[in-house]
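What you see is part of a larger complex, with each chain still in position.
Naming follows writing order (A, B and C), and every chain is counted from residue 1.
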Amino acid sequence: MKIRILISFKESILDPQGQTVKNALHTLGYDFIKDVRQGKVFELELDGISEDRMNEVVPEIAHKVLANPIIEKFDWKIIK
Amino acid sequence: MIDKKLLEKHGLTFEEYNRIVDLIGKEPSYTELGIFSLMWSEHCSYKSSKIHLKKLPVTGENVIQGPGENAGIIDIGDGMAAVFKIESHNHPSFIEPYQGAATGVGGILRDIFTMGARPIALMNSLRFGPLSNSHNRSIIDGVVSGIAGYGNCMGVPTVGGEIYFHDSYALNPLVNVFCLGIAEHDKIFYAKAEGTGNPVLYIGSKTGRDGIHGATMASAEFGEDLEEKRPNVQVGDPFKEKLLLEACLEVMNKGLIVGIQDMGAAGLTCSSSEMASNSGTGIEINLDLVPQREEGMTPYEIMLSESQERMLLVATNKTVKEVQEIFAKWDLEAVIIGHVTDGNKLKVKAGGEIVVDVPVDAIVNSCPVYNRQSKKPACLSRIRNINLPAPPEDYNKAFLLVLSQPTIANKEWVYRQYDHMVQINTVFLPGAGASLLRLKGKNRALALTLDGNAVYCYLDPRTGGKIAVAEACRNLACIGARPLGVTNCLNFGNPEKPEIMWQFIETVEGIAEACKAFSIPVTGGNVSFYNETEGAPISPTPVLGIVGIVDDVHKAVSQGFKNEGDIILLLGKTKEELNGTVYLRALHGKEEGIPPQIDLAAEKKVQDFCIEAAAKKLIASANDISEGGLAVCLAESVFSAEAFLGCEVSLKDSIRTDALFFGETQSRIIVTVEPENLDTVLDLAGKRDIPITRIGKVNGQKIFIRHGEKPCIEVPVALAYNTWKNAIPKIFQIKS
Amino acid sequence: MKFGVVVFPGSNCDYDTFHVLRDVFDKETTFLWHKDHDLKNCDCIVLPGGFSYGDYLRSGAIARFSPLIQEITEFAQKGGIILGICNGFQVLLELGLIPGVMLRNKNLKFLCQHIHIRIENDQTPFTRSSKAGQILKIPIAHFDGNYYATPETLVELKKNDQIVFRYSDPDGSISEMANVNGSMENIAGLMNLDRNVLGMMPHPERASEALLGSADGKIIFESIIDYIESRK
């Protein structure tokens, strides 16, 4: 099974990279871009784990290992 | 309605609140309450430490600016000044190691360039829980990458620092960052808001809701509610700060501004009220004009936000356009948000209404000052009665064990992550006792070091304070540098506890005494209290940052052995002082007893001698004896030699062998001299009344140390080196 | 002859490079602002190290959209001499003036230290004063210095002798140990097919004064000066 976890800064947190990318896109003339937020994505290949256990353990991993919940939020889903 | 609960949330006592009402002649509005809560917090007001910090000597012929400004300034000749300061970022770094440490670096850099100085060096002093614990390792990893991420991007080299590991920091890691900048005397700027009618400009990143109550957080213990206090962490944008640095220096260089202040702790509140207070003026600002990152921010939030990479600047109506053009060139916002007024008031407008109207003096200078109770901890007398364990059977084993202690071991794993060479001034790379920076086009060079030993301070804070100063100066003396000025960061637990207050007072008085003995002024510093989690405080941890000068960079002495056959000399006398040493902790887990003591006058003489001998080009290498004792000191000189050179040493003193090898008696330095200089050096030492002993020579491929005739340590250089070098990387690879 | 040092927002070895060219080599040197469209008649353009645009997105990725890049590209096409150091190299890669990309260092950490490189090709404007096989002690300071190219590109690079420097041991052997950042073929420096554009991760400007631990990097600037002056 394959899952995808998206991690990004919470809305209220400054995203310097996203801002800089936005500015660069504006200089290139793409001025219809109102905002850019940059985040990380992890694709995990899982094996030998029940769906129930997965639903429990993936948020745990995202919360404890991949993201810092103080400044980041996450979202995940099964992709295969 | 302002009630007890609201006051508590704002960290204000009922008495403090009444005082506010008296001072401003009315009930404060919610925003005004927020402002007082920040500015009267321990972090901003120094209410518990102020009366004791007054004991520090702050004057001297080189002092251009003592405590009271963003950073201290000392004259370094040729119309140049060194601007430097140390700052703590302990609480944020624990909560979010990477960003906490990164924004700490960002903050101290702003403190320096806000004064018109170009930052040329960073250092940091770090304390963590033991490396054996994986959570501690991940904090260390985050902190070190955060410091690297910010400092490297800014192009300011991180040239040195120190790291210690100890249980007391597991839930309270310490991240103290130091920055040094260089300015021309006539281009130094202060936080001033002079000239009624002058425009006040907001520069840099937009304001968001980040870091609200950051200063208040740093003024309270962490308890069960840790989670709740968490959102006070900012994300740093070093790229933006690099633009700020260049743009600010450009407007300052062109003489276009009246005054400038960074927005650090307490953000817009602190910068506006302090600038006005410093100039006896008032400031009026309109929050509707403040660039905002988020929608619907309240005046309270805007005034209290600690968003990073922002500055407040006062220009004149004539220069303001050019100022704005320069910031635009660097892609930065520079928005007029208000102007200087007479009348000594901070007036803040939002949505057409006045939301703040209070005398700046009430905010900045009227916080009560406390002489808090102090009491010697009862446990001290108990832990001072120690039975020393028997000396080891196998000195090789003991030696290697001491070398592999993370506190002693090679720190390359850390400093390799810092760009320590950018700006091409770094003459002595990290790893030595002190760093040396050339000044381009000059013979003179600056030496800098950070030092502090919390174990000594825990056992005897007064002595620990003295030793911190002495040891930092000793590091400088070894390379031939005279100390010029001191900055210090005082990290302690909760000052409302008498035992903590006692530690604080003792330490400060110790530091003051030592600074006086060395005739070096304290030009500033920082106090970080409330480093406790769930009631357990850190060991008292003063960190001393000392800046010195070498008149001729080509005469500076490095610590590595130079030539086979050079003679090894010991300056100072070894006493039987084993308590509080790394050795006792490493072999026996003991941290008890009376730590090494210090005679400041004797120390000064040894240091002066070392500086004089260096200036006369008489010594080939010098290294001070500190943690790990004489054996570790020798080993360091072996390891830092260009090509591995061993040594053969024989010690004759009739004290315990382990005290002789690993004791941490103060005021000792190991120097090597070429044989033809030996007599001159001995002669000079005689004249200066310095205890000096010939103890061996640079020779062979072993570290070979005898006590009397008895060989005790005999280890191949490669084995010792690998043990020392790989200790930390090895721990990081362990998967547990 | 005249050197131009490009200043991108976030460049931070610009002053260092300027200092070495003007004060150590005594050559006329000028800064070139990235928003301008003017190379000020320079004979050699240096893209310095640093963190252009904070290294956000990818190192060098945003700088390639700066206005001055247009003139730099034309200058390169006309055979002008361009040296990209560290972040400057990354910009050249992103720009496609030199093939390949930089990945994160293999240990995923920033690395700042002295290392050794071996000169692989001395028939270039950048190394003509040196001898192939010569070893230089020189500092690196980067996060993304792990050179990668597709297998086809690599074949071409070798065939055309475009590899100018390799990470080596102090004695010159090309070992895995010496390959601090994990680069393919230990590549530390590369040039374009026309041999007028060189990118290198190590910092020659940090190794141009003995006081700072090594002056081995001088040979690169000496070569460039010699090449340009001999052409005049």
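Side notes on the structure shown:
Methods note: a residue touches a chain if its C-beta (ideal position, glycine included) is under 8 Å from a C-beta of that chain, and two chains touch if they have at least 3 such contacts.
Worth saying up front: this structure is predicted, and the values here are computed from it rather than measured.
Across the full complex in this structure file, the chain copy numbers come to A x2, B x1, C x1.
Note that only the chains that are shown with their structure count from here on.
Centroids built from CA atoms put chain C at 35 Å from chain A.
The set of chain C residues that touch two or more partner chains comprises 53-54, 56.
In chain A, the positions touching at least two other chains are 16, 20.
By the touch criterion given at the top, residues 9, 11-16, 19-20, 23, 68, 70-71 of chain A touch chain B in their complex. Against chain B, in their complex, chain C makes its touches with residues 9-10, 12-13, 15-16, 19-20, 23, 35, 49-51, 53-56, 109-113, 139, 141, 143, 203, 205-206, 209, 211-213.
Listing the residues of chain C that touch chain A in their complex gives 53-54, 56-57, 62, 65.
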